[in-house]
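Shown here: the complex without one of its protein chains, the others still in place.
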Amino acid sequence: MASELETAAPDIAAQLPEPQICRLTVSCPNKPGIVASITTALFGHGADVREAHHYCDSETGRLFVRITFSLSRAVELDTVRADFTPLAESRRMTWALGPADERKKVLILVSRFDHCLVDLLYRWRIGELAMEPVGILSNHPRETFADTDFGEIPFHFLPVTKSNKAVQEARIKALVTDTGADLVILARYMQILSDDLAAHLSGRCINIHHSFLPGFKGAKPYHQAHSRGVKLIGATAHYVTADLDEGPIIEQDVERVSHQDTPADLIRKGRDIERRVLARAVSFHLNGRAFLNGATTVVFGD
Amino acid sequence: MASELETAAPDIAAQLPEPQICRLTVSCPNKPGIVASITTALFGHGADVREAHHYCDSETGRLFVRITFSLSRAVELDTVRADFTPLAESRRMTWALGPADERKKVLILVSRFDHCLVDLLYRWRIGELAMEPVGILSNHPRETFADTDFGEIPFHFLPVTKSNKAVQEARIKALVTDTGADLVILARYMQILSDDLAAHLSGRCINIHHSFLPGFKGAKPYHQAHSRGVKLIGATAHYVTADLDEGPIIEQDVERVSHQDTPADLIRKGRDIERRVLARAVSFHLNGRAFLNGATTVVFGD
Amino acid sequence: MASELETAAPDIAAQLPEPQICRLTVSCPNKPGIVASITTALFGHGADVREAHHYCDSETGRLFVRITFSLSRAVELDTVRADFTPLAESRRMTWALGPADERKKVLILVSRFDHCLVDLLYRWRIGELAMEPVGILSNHPRETFADTDFGEIPFHFLPVTKSNKAVQEARIKALVTDTGADLVILARYMQILSDDLAAHLSGRCINIHHSFLPGFKGAKPYHQAHSRGVKLIGATAHYVTADLDEGPIIEQDVERVSHQDTPADLIRKGRDIERRVLARAVSFHLNGRAFLNGATTVVFGD
Partner (left out) sequence: MASELETAAPDIAAQLPEPQICRLTVSCPNKPGIVASITTALFGHGADVREAHHYCDSETGRLFVRITFSLSRAVELDTVRADFTPLAESRRMTWALGPADERKKVLILVSRFDHCLVDLLYRWRIGELAMEPVGILSNHPRETFADTDFGEIPFHFLPVTKSNKAVQEARIKALVTDTGADLVILARYMQILSDDLAAHLSGRCINIHHSFLPGFKGAKPYHQAHSRGVKLIGATAHYVTADLDEGPIIEQDVERVSHQDTPADLIRKGRDIERRVLARAVSFHLNGRAFLNGATTVVFGD
């Protein structure tokens, strides 16, 4: 990394051998010149851009920016943030500026099927996901996950019935607030969120579900898919909105199947895609790569 | 190939150095013992199985068989067929027995977009598709395809209007009959077939269309897909039934897209998938790998 | 399933509502008529073929057969085996005949990286892999896997040094014998097996390693791949032979990468492919779909 430091402004860079790597993400109404303003503001602190994406959606008129930059350790991020705030406010930005390896707090919701949960926890343990699980919440009791080591992560059992749904959702809301969770992951949480909770979590809640080409409406989609001879089954991870299965899509993938696959086989293969797609979508969100953009998304892929 | 011949029954194999490679395909109601009967019948002529697939669908109760075998050139295929007929009839088989490289006659229907047509013709020219095009039919005139060399293949211009649709479909039917076409390929033929014609061509007509996860109903599906942020677009090739876009699926594939892709980009990428998926589906059919199985299919993949 | 039973020979089928589902796998020198002999032998016990694959490799002259069939529970599998034995011996078959859901005993070898081990154990727990782990063996101590619940599976710590390698390999051999392991899985076991041990385990030991297009020889392949700008990284699962990384290939897959991916990112993405490819290869082997065929394989895909 020495070579880049040499090129930085001498008064800033000469003091410390290892710069800090930071990330700025911005979403705001577009106006010509914003990109220049942002990059100029960062350079005011000697920031050296490592990687940047800008995208302006002509339809929604919004601009999305993700910049990874190195910065002398002599510079306080709080100072950079303070200096950036007036620009951010004048352009009505939704923004975040912090260390690139900052861990976001996540709350994981799960029902009986634990393949996504187990996978997320494993990826977290080996340092693959920049997150800090602040809670696991299920409508099934702890015994359902007897084989899985939750370590220090608090577990919350919130069984849901028709009559207590509102109460339990209030508890979920409270838990999100109390834990300071930045992201809620529906890791195969088989409860339909109320419109109110979905709206409350808008843009900070990711869901995963199966997908097919073509789509199948109604019950037993894997059986329907089997009976039509589908050759690909897939999964879709999306931001939650009031309309649960129809939120803005973050990531999708498919797997090949054949006539030999029974509906049970399809479900099994579906599990594999679900956990893979959810992990990627969560990773995109944690790394500031995924933005909500009205009914759609902007994802600066890796 | 010598080694296999040595092992064949001596009275048959010793005479000719190169056996003929043949293929038997069967679809029939299942009964235990059919597979033994079929393979025994073939061995009665000294057939040496190269590759075989059997599949019994528990739901429809039907058995599907595809056997590729080598046979001494001293044996007449007509004799094998004649000997096989009583078994075939007693088991109510739909069956075909012929040289493995036999070319099927195909009639290609196309509208204005010629990417699938051009691709099929190219693959045919380089010997990749075991077919003999006996006609190209379009609701657009020959000039629409001015850049494409049709060689000796007859072209038929059948413009369709509301008032002449029945008449033109009658002509299509007649053309299928007159040319002896084994297969009709809807290579982006943007006319909806009547239920009558669709039923008439059932199991010998392949269509291609775009597909998404999830599916989008109604007009401008690529625009809908774009506005939801889909990350994969796909294509589905299927046997035609009365319900045009919902026939038994033969082949599917997808391509990755992003927020940068405009609806126009999606349509462009869609073309690539469409031609690839259609070519594979047609190839499966021509090679006796694809079977209609009620509302679904059996495809013995390559 | 009633419909198929009705069609079975009445004296066998009428007695029991649910047949047993069995599987026969055969590898032998090809001779015309073998397929007929096999299917006739099975039908002699009223077997109803559900799914069958036959493949004759013209180059090696070997035939490979996998048949799944239903059989009345009144029929003892031992009887079928006994009746099949003379045919099997006369044709010099390597064969197996048993319940389709039979679990094979597996011994898992692992070094420090546990992503494949964790994945295999999870899939086993949820019933996805038809195996019974009879041991986990590592050149690293139990603490390396502190986060992972091994349940009842015995763990064996066999550290390997230059001087004790022969001794430890003898212990591995003994362990394979003592546990009756049908399959040894090198789930990222970073020790090179001696030619002797590799030969001893030939055809019953599966290894996983990274792969690239093009391949890179020598140390730090991920760094080499990065420095050439590879856009795909992959993994290969293969049967072990004396030449460890060059055995007959069972399964492969790839993942897309870009210039943004550091060697560390490539390694992370590689883990995902490795565990997926290994799980599929193991599943193929457990389900009798994978056959060793000289330097290559025959895999009757799902």
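Per-chain residue numbering starts at 1, and chain names A, B and C are given in the order in which the chains are listed.
Methods note: a residue touches a chain if its C-beta (ideal position, glycine included) is under 8 Å from a C-beta of that chain, and two chains touch if they have at least 3 such contacts.
Not measured: the values here are computed from a predicted model.
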item	value
Contact set of the excluded chain (shown chains only)	A, B, C
Identified contact with the non-displayed chain, of C:P99, C:P159 or C:G215	C:G215
Touch with the omitted chain, as defined above, among A:T39, A:N139, A:T241 or A:T296	A:T39
Chain not shown: contacting residue from A:H53, A:K105 or A:H200	A:H53
Contact set of chain A toward the excluded chain (per top definition)	1, 3-4, 7-9, 29-36, 39-40, 42-43, 46-56, 58, 61, 63, 67, 256, 301
In chain B, positions touching the absent partner	51, 115, 118, 122, 125-126, 128, 147-149, 151, 258, 260-261, 265, 268, 271-272, 276, 301-302
Chain C, residues in touch with the chain not shown (by the definition above)	55, 57, 59, 211-216, 226-232, 234, 236, 245-246, 248-254, 258-260, 293, 295-299, 301
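Methods note: only the chains that are shown with their structure count from here on.
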item	value
Chain closest to the assembly centre - both centres taken as Cα means	C
Centre-of-Cα separation between chain C and chain B, whole angstrom	34
Rounded Å distance, chain A centre to chain B centre (Cα mean)	43
Contacts with 2+ other chains: residues of chain C	51, 301
